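Data first, discussion second: the structure below is written as structure tokens.
Part of the complex only, each chain left as placed.
Chain nomenclature is as follows: A and B, assigned in order of appearance, with residue numbering initiated at 1 for each chain independently.
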């Protein structure tokens, strides 16, 4: 297959991208119909960071960061870099020099299904990272790959220009075309959740608030004072 | 098998439950004869939290939190909720709304062999969680399960009413009937450890303090200045 660096991608409206960060991964995931989550193995490598941005994607050979360097040039302010490899890897493909380069271009963070290093420096720099591992294994620059092609990151398809939302809960991908719709749904859900939170805090039970008692009954769940003998 | 929500369970004395938290997971585990530990994959999701409580148990279908809602009603102040699934799962079955509900009933924390979400909010709320994963994948409410039946949580049997002790070292289960005995053993062990700590800090070697030299000799361990050639 030919390898490409695609220079131009379509991005969602900046105002939409930015607003999605306010709602966070869990709410946006629900607003997107419970789709779009990157798997649970790509973890935040700092506490409290919460960003959103447009995905610039990289498909690399394991242990080779040539294409990450190639990707920097096509990044714009407000982007988030999403890096994948052609087979599972924890090689330390990314460190403080690449972060410096990305920050100089206004990139907001990195999502990488592989390893990173210089993690203490990255935290000091305030460059947030979500990765499969922290591992210092040094990389080469020898093998072709592609920039801004569709990639799969820990089980989640990411198209270039999709909106990335990332925080302590992990990483969420919103298809670019759905961003505005999902934002609206997130706003609605959040308003709705606030009243639920108050009722639950006041002692209302979820089984009543969500009217779950008929369902429990239909499903044959029995309420008993004591577990029957022999169960 | 029928599914039950069991309303009443026997709990250990509050004073005993509370006192066990003081000793922490490692000491209580030793006091319990080196039994009772939940496996090393259920991890604290905050630093420094240390709680104990009576186990209210939940057995759920993966990705379905209906039975967690059903469990809230039978929780009392001082309880810890213990949630398991019928096959391995990292689905995000628990978030800030359920935590709000549990806190309103005086529940002290959650131990879950699955995923949680809204982790930043849970930390802000001060609701401690021990879980297999942080993952935001949204759940359904569609499948029956049981509350307050015996469950296995990452390799450890938990009966309803057992004492849960959880801190930075993980999670420990003390059978309800053994709680007072284990507490007494923990007190004794701690007193004993203090003097050991002082001796070790003063330079006494463990091999002398525990009289291990004869054992090392019996086991054929040889002390040599240099490793013999070819080894």
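Here is the rule we use: a contact is a pair of C-beta atoms (placed from the backbone, for glycine too) under 8 Å apart; a residue touches a chain by one contact, two chains touch by 3 or more.
Worth saying up front: this structure is predicted, and the values here are computed from it rather than measured.
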item: Assembly copy number, counted for this structure file with 2 shown; value: 6
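The rule is short, and it goes like this: only the chains that are shown with their structure count from here on.
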item: For chain A paired with chain B, centre-to-centre distance based on mean C-alpha positions, whole Å; value: 30
item: Footprint of chain B on chain A - complex, ascending; value: 24-26, 29-30, 34, 37, 39-40, 43, 48, 50, 167-170, 172, 193, 196-197, 200-203, 205-207, 210, 212, 215-216, 219-228, 231
item: Parts of chain B lying in touch with chain A, wherever the complex brings them together; value: 1-8, 66-67, 69-70, 72-73, 90, 92, 95-98, 100-101, 103-105, 115, 117-120, 133-138, 141-146, 148-149, 160
